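Every protein chain except one is present and positioned as in the full complex.
Chain nomenclature is as follows: A and B, assigned in order of appearance, with residue numbering initiated at 1 for each chain independently.
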Amino acid sequence: MSERESRLRSLAEELLASGQVRTFIGFGPGYEPSRPLPWFAQDPAGAAQLLLNPFCGATLARYLLDDGSPGPVGVLARGCDGLGIERLLADRRVSRDRVHVVGVTCRGAVDPDKAYREAGDTPLSAELEGERVLLTTASGTREFPRASCLYDRCLSCADPSPRWADDWLDEPLPPGKREFPDVAGLEQQDADRRYAFWTRQFSRCLRCHACRQACPACHCVSCSLDHPEWLDGGISLDNNFMYHFTRAYHVAGRCIACGECQQACPAQIPLMLLNDKFMRDIRDLFGVCHPHRPQEKEPLGQFCPDDPEGWREGGAQP
Amino acid sequence: MSLTWEPKIVGFACQWCTYAGADLAGTSRLQYPATVRPIRVPCSGRVNPAFVLRAFQRGADGVLVAGCHPGDCHYTTGNLFTRRRYSLVKRFLEYLGMEPERFRVEWISAAEGKRFAQVVQEMTADLKQLGPNWKMRETT
Partner (left out) sequence: MPRTGVFVCWCGINIAKTVDVEGVAAASRSLPGVVHAETYKYFCSEPGQNLIKEAIWEKRLDRVVIATCSPSMHQATFREAAQAAGLNPYLVQIANIREQCSWVHSNREEATGKAVALVTAMVAKVRRDEPLQAFTLPVNRRVLVIGGGIAGMQAALDIADAGYPVVLVEREPNLGGRMAQLSETFPTLDCASCILTPKTAEVARHPLIELLAYSEVREVSGYVGAFTATIARKPAYVDWDKCIGCMLCQEKCPRKTPSDFQRGMGPGKAIGVNFPQAVPNRPVIHREHCTYFQTGKCQVCARICPVDAVDFNQAETTQEKQVGAIVVATGYEVVAPDQFGEYGYGKYPDVIDSLAFERLNSSSGPTDGVIRRPSDGAVPKEVVFIQCAGSRDPDKGKPYCSKICCMYTAKHAMLYRHKVPDGQAYIFYMDIRAGGKRYEEFVQRAVENDGALYLRGRVARVYPEDGRLVVKGVDTLSGQNVEVFADLVVLATAAVPSGGAPGLAQALKVGTDEHGFFNEAHPKLRPVETLTRGIFLAGSALAPKDISESVAQASGAAAKVLALFSREELLADPLVATVNESHCSGCFWCRPTCPYQAIEEKALRDRQVATVNAGLCQGCGACAAACRNGAMKLRGFTDEQLLAEVNALCL
């Protein structure tokens, strides 16, 4: 057990025992060691089962909405969780006095599928060491490059630590800068090829709405994409374009870049490529950089008197 | 029906500036192609981007969103939100593969009947060159 894990357990135990929180959201045992699951500890015994290891992947913020407990909720927060919590606070879906944030610095989470592919066996534990990942399977421990083991979303992550927390498990790191090489790559292609690319992607969409359900910014009490006047139920390419256009636009300027949507997609549609396009253009056109604080005004809920006219500046090319 | 194909343009026009400008084009008897089908809205800031996509979905060959010049909004700030919103949406549509000529944002004041006619003429010519739109369009 790592030092951070034991600190997490004792802190959560203390918070629960003292009644400071009624529930603590973190990670707990899943059906195999490489797949820990979100864990709602309700008592000190539950806290004793909390896990904190490189397999802890999912962004936890959205579980704050699923929590029905009346009292304050404690939550483990890495950078993505922290931004997700800020998102929910800014959208007024969660109130500050109901959440107790335990901050931790994250250097990326290991994707169990990638790890399985690399190691050729079910990974039992993992350790991050600089640019390398040490994976232990039943047959021993081997080293792999970071890029081939971590979740894609963690590879482009700019927020190792939350911006603030009520308690810290370790020293926070400052946010970095997010770059958008894949967006630029797609922009290099001509319109027809881009359309063909997205057609290939969207024609796979099952409209299962997993991307929406996983997103900390997509939590309307009633979603427009369930309203028949906006989108009838039919799964067709044009409806899928409508769905994905609307989903991406609705999180434009609000996306926290946690990548949960893409992670959740069973059809493996590169949804972050849509979110990143808005994020990049918002940075280029209006100077609002990711990660911007969700508490600040939304980029689309404000303006400057001398904003550029984005449609005149060479269209898709930056 | 005429044998030559004519493009279909859905034009969102703010009632204070662009719609009045289009009326002025009428009272001035300026001629422009019958390709544009205007939709009167109170302000360009009322136009949800999904309306634009819906137009393409239902078979529009081009979409125009037009309002007062920045600084002249009847509601003072509506078109400044429009500017931000459609700066992004325009680029996003192109990113999804739409040709730039198919979607335009224009500031057309109540005095610019000529400008309205000119924009419709330009857009019609561009769209004729491109041919009918089939991207993001429903198949029947």
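In this text, a contact is a pair of C-beta atoms (placed from the backbone, for glycine too) under 8 Å apart; a residue touches a chain by one contact, two chains touch by 3 or more.
Keep in mind that what you see is a predicted model, and the values were worked out from it rather than measured.
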Query: Per the definition of touch given earlier, which of A:78, A:250 or A:280 contacts the omitted chain?
result: A:250
- prompt: Which residue among A:97, A:171 or A:229 touches the omitted chain?
  reply: A:229
- request: Extract the touching residues of chain B with respect to the undisplayed chain.
  value: 1-2, 6, 8, 10, 20, 22-23, 25-27, 29-34, 37-43, 45-48, 51, 54-55, 58-60, 74-78, 81, 85, 117
Task: Touching the hidden chain in the full complex, which residues of chain A are there? Just list them.
output: 91-93, 219-224, 227, 229-230, 250, 297-298, 300-302
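One rule holds in what follows: only the chains that are shown with their structure count from here on.
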Distance from chain B to chain A - Cα centre to Cα centre, in angstrom: 37
- request: Spell out the part of chain B that touches chain A in their complex, as residue ranges.
  value: 49-50, 53-54, 57, 70-71, 77, 80-81, 83-92, 94-100, 103-105, 135-139
Query: For the complex, which residues does chain A have touching chain B?
result: 183, 186-187, 191-199, 224, 230, 236-239, 241-242, 245-246, 248-249, 252, 274, 277-278, 281-282, 285-286, 299-300, 302-303, 305, 307-311, 315-316
